[in-house]
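Every protein chain of the complex appears in place save one, which is left out.
Think of it as A and B in the order they're written, each chain with its own count starting at 1.
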Amino acid sequence: MRVSALPRFWAFIVPIVSVVVALLIASVIIIMIGKSPIEAYTILLKGAFGSSSAIANTIVKTTPLILTGLAVGFGFRAGVFNIGAEGQMVMGALMATLVAINLGSVPPFIAITITLLVGMLAGAGWAAIAGYLKAKTGAHEVVTTIMLNWIATYLSSYMVQVPLAVGSGTPKSPEIAPSTKLPELLTVGAINMNAGIIVSIIAAILLYIILEKTTMGYEVKAAGFNPYAAEYGGISLSKNITMSMAISGALAGLAGAIELTGVHYRFLGTLSGGKGFDGISIALIGQNNPIGIIFAALLMGALRTGSNEMQFAGIPKHIVMIIQGIVIFLVAADRIVRTSMIIMDKKERIAQETKRFVKRAVILSIIIIVSMFLSKEGLWSFLGKFGYYVGKVFWVIELVSLLSLMIVVALYIISAVISLGMVYSRRKKVKS
Amino acid sequence: MSYEDYAVVMKGIVKRFPSVLANDHVDLFVKKGEIHAIVGENGAGKSTLMNQLYGLLKPDEGEIYIFGKKVDLKGPKDAIANGIGMVHQHFMLVDNLTVAENVVLGSETTKSGFLFDLNEARKKVKELSEKYGLLVDVDAKIEDIPVGMQQRVEILKTLYRGAEILIFDEPTAVLTPQETEELFDVMRRLKEAGKTMIFISHKLNEVMEISDNITVMRLGKVTANLKTSETNEVEIARAMVGREVVLRIEKPPHKPKEVVFETEDLWVKDNRGLDAVKGVSLKVRAGEIVGIAGVAGNGQTELVEAITGLRKIEKGKITLLGQDATGYDPRRLRDMGVAHIPEDRLKHGLIVQYPAYYNMILGQQWWYPYSNRGFLNHQVIYETTKKLFEEYDVRPRDINMFGGNFSGGNQQKLVVAREINAKPKFMVVAQPTRGLDVGAIEFIHKTLLKMREQDVAILLISMELEEIFSLSDRILVMYEGEIMGEVRPEETTVEEVGLMMAGKKLEEVRS
Partner (left out) sequence: MKVLEALLSIFINPQFYKIALTASTPLIFASLGGVFSEITGVTNIALEGIMLLGAFTSIVFTFYTGSAWFGILMAVLVGIGFSWLHAWASIKWLGNQIVVGTALILIAQGITGFLMKPIFGRPGQTDFIGRINDISIPGLRNVPFLGEAIGEINPLVIIAFVSVFVSWFIIYKTTLGLRMRSVGENPEAADTLGINVYKIRYFGVLMSGVLASLGGAFLSVGETGNFKELMSGGRGFIALAAMILGNWNPIGAMLASLLFGASEAYANLLQSSKLIEVPASVKPLFNMVPFIVTLIVISGFIGKTRPPAADGVPYEKAE
C-alpha cells in the first residue's frame, strides 16, 4: 500500500473544493425554487458576519460545533465512527441539568466545573455503551449509536414532559441554578456571548496535544490505522475502542453541557438539533485535525446562523443539510475530487490543460445559451400542455450545464493556484 | 515469421509500473505440449508477465501470439476464450460456495437461460475430475476442504473452460513434498493429454524434475533460455541472481543454555472456532534456534499468535523465564522480553500510514526513553531510528518516509531492526524472508545467527525447508496442529521431514 507523499496542504484541498462544489450545487437548487443564489448567499454572509451581534451569534453557534466536530474527529482517528454524538450531547445536557438545578448553594466556579464534568461523564458513559458492545461483541458502532440516539431522544422528551416538566407550552425543565451559568464574555444586543468558546478552543488544543505528543495519542492513532498491527504492538484493542468512544462521547457531552449552561439555561427536549450530525461534516472538512476542526466548525456555525436569515427570505434552512451532505459525500469519495484536480507544473501541461479547459467552457456556454433560448416561456406552447414540460426540460439542461460550467471554472482556478504554489515551493527548495 | 509450432509467443513485452520497469522487452517462446518453466527471484517480473498473458494486465509494448495467432487480451475473458487457464498462487476460490459451484462460476450451466443448473454442474465436474484423475468432492464447500484439493479445484476450473495452456503460478509453495509429487503426476497426465503448461517457480530442484525448457528472468529481463536436459541447478541459479550463490550459510557451533520458553499441551482455536493447535509442547533454550517446519495452514499461524499473546489459549500452559505466562497480553509479554517478527509484515508488523520513526517504536512505545510520563520523546525516537537505519542498512535513509513506501525488503529490515533493538530474551520469528531477494535473505539469516550467539532463544517458523535446515538447531514438524516429531538437521533428510509434513509421525517414518 502506497501512502501519498504530497505536501501537507493537500489534505485540505479536497474539503475546500468540496465546500465550493457543494455551494455551487446548492445555488442551482436555490434557482430551481425560483430564488436568486447570489441574494441568498449575500443574506447568508450578512446573517453570519454582517454585524457585531451576528458575529457573536455565529461564535455561540460555533462553540458546541467545535466540540461535536472534535468528538467525531477523534473517533475517526481512533478508527471508530461515532455517529451518535447527537445522543451523547443530549445525555450530557440532560444529566448536567439534573445536577445543575440542585447546585444553588455551591459557589459558581465549582458549580460550573461540576456541571460540565457531569455532562462529560454522561456523554462518555452513553458512548462507552457502544464502545463496549463493539469491543465485546463486534456490534457495529454505527448501528448501536443510532439506536442509542433514538433512545436518548425519547428519554429526553419523556424527561421534559413528565419528571422535569415546568410551566406550560413547550416542554422544558426548570432553570438551572444561577451559580452554574457560564459567565458572559460580552453582550451584543440580545446575544450573550458566553465563555463556552474558550472551553471549546482549550479542548481542541488539548486534543491536539494528546494526539500528536503523547503515547496515548500514538496508540489511539495506531489502532485507527491498523488494528492488527496495534494489537501486535501491545495495544489492547477492546480497551482502546471503549476508551476512544468514551473520550469522543465526553466531548459531545461537554457540548451539551455548554449549550445548557451558556445558552438555554434549561433543558429543552430538542436541544441538540442536528449538532451531533454536523460534527461529522466538521470532522471531515477539518480532516480530523483539531485545529482544522475549529475552522470547519466556524464555517458550519456561520452556515447555521446565516441560514436562519435565509429562512426569512424564503429559502428553507434545510439547504445547509444538503450542502453538508454533498461535502461529506465528496470528502468520503475524495478520489472524485483528486482526480479532477489538474497539476500544471510544466509548460506543456499548462498549455494542454488550458486548451482543454477553454474547450469545455466554450461547449458548456453554447449549451447554456441555446437551452436558455429554447426554454423561453411560450416557445413550445403550440405543443399544448406537453410543451410546458419540453420547456422545463431545457430549463433543467440549462441549469445543469450552468452548474457544470461553474464547477469546471472553479476546479481550474483552484488547480492553477495549487500548481503555482507547488512550483513556487519547489523553487524555494532548490534555492535552499 | 510464423509461430505455428508454439503454443505461446510473447514478443518484446514491456510493462512499466510507477516505480519499476517490471518487464523490459521480454521474449517468451513456449512449444506446444511442453512443460515450460519460468524461474526467477521475487520481483523478477514472472507474475507480471503471466498476468499479461492472462489478460489481467495490459502490456505497454509487445505482442502476444497464441497458437500462432496474434491476440489482444483485454481481460481474463479473452484469455479464457483463447484457451488459457491460470492456477493462481493464492487460490481464487469462493470459500462459501461448493466445489462444483466454484468450477462453473462465470460460465455456469443453466436452465432456460438464467436459472442455475446445479445438477448439470455437478455431473460435468465429476466427469472432468475422473477423466484427469483429479479427485474432488463436488458438494463440499471450499472452506471445508484441504489445500491440496483446493488446488485440484483450481486446475478443474481451467479445464472446464477448455484450457489448452495452463499457467501454474508457484503451485508447490503450499504443498508438502509428497503432495508436490502428486501434482507433478497430474501435470504429466495433462501433458499426455496434449496440454501445454507454464510452470512458475523459484525452487530449482522442482524445475529440474518437471520441466522441458526453462526461461530465467532477473530484474524484468530474460537472462537465459535453457533446455532442462542440458543444464544444471548451478547454471540456473547463476542466471537467476547474476552471481554465484552460496546455497547454505555457515552455522558456527554454539551450546544452548537454560530453557527460556516452554509450552505444555497448548490448544488454540482458529478464526472459525476449530482446533488449530492441538496439544503442542515445546521448549526453546537460550542460544538455540528451534525451527518449526510444515505446510502453510497447519496451525503455525495460530501457534505464533497464541505464544505472542494475540490469540486466546484454550488449554495448556506457557512458561517464560520460569514464570507462568499463560494468557498474558502482548504488552506484558513484551515487557518480559518477548520479540516477534510477524509472518505478515503489512498486517501486523507495520503501520503503513506512520512514518518510519513511529514504526521503529511500535510495541515499545510505552518504554522509557521513548515515552516519558506519557509524552513521546521525539528527539530520542528520531535518533534511535537514524542509528538503526545505519546499522541495518535500511534504504532510503529517510526516517520521515511512510512505512508503506519502503520496498518489501527494507520494510522487513525495519521490523527486524526494531525487534532486535528491543533486546529480547525470546524471539518468535515467522517467515522472516518471505518475498525477499537473496541479499536481504542472507542479511537476515546472519542477523538471526548473531542473536543466537548472544544467547537469545529463537523460535523460527518457516515454510521454506531450506531456511529451516540451515538455521535450526532442532526441527519440529507440525501437521494439522500437532507436532509430528523432533529431529536434528544434521541427522535427518528432506524426505524424512517431508513425510512428517504430510502427517506421518517420526516413529512411523523411521520404522
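Just a few scattered comments:
Criterion: a residue touches a chain if its C-beta (ideal position, glycine included) is under 8 Å from a C-beta of that chain, and two chains touch if they have at least 3 such contacts.
Computed from a predicted model, the values in this text were never measured in an experiment.
From the options A:Ile55, A:Ile201 or A:Met321, the residue with contact to the unseen chain in the full assembly is A:Met321. The set of subunit A residues touching the chain not shown comprises 29, 33, 81, 83, 133, 136-140, 142-144, 146-151, 154-155, 157-158, 161-162, 277, 280-281, 284, 314, 316, 318-329, 331-336. Summarising the interface, subunit B meets the missing chain with residues 17, 51, 54, 56-57, 75-77, 80, 86, 88, 91-97, 101, 105-108, 110, 114-116, 157.
In this text, only the chains that are shown with their structure count from here on.
Between the Cα centres of subunit A and subunit B there is a gap of 46 Å. For subunit B in complex with subunit A, the touching residues are 308, 310, 329-331, 334, 340, 342, 346-354, 358, 362-363, 365-366, 370-371, 374-376, 401-405.
Per the touch definition, subunit A reaches subunit B in the complex via residues 1-3, 5, 213-219, 221-222, 225-226, 228-236.
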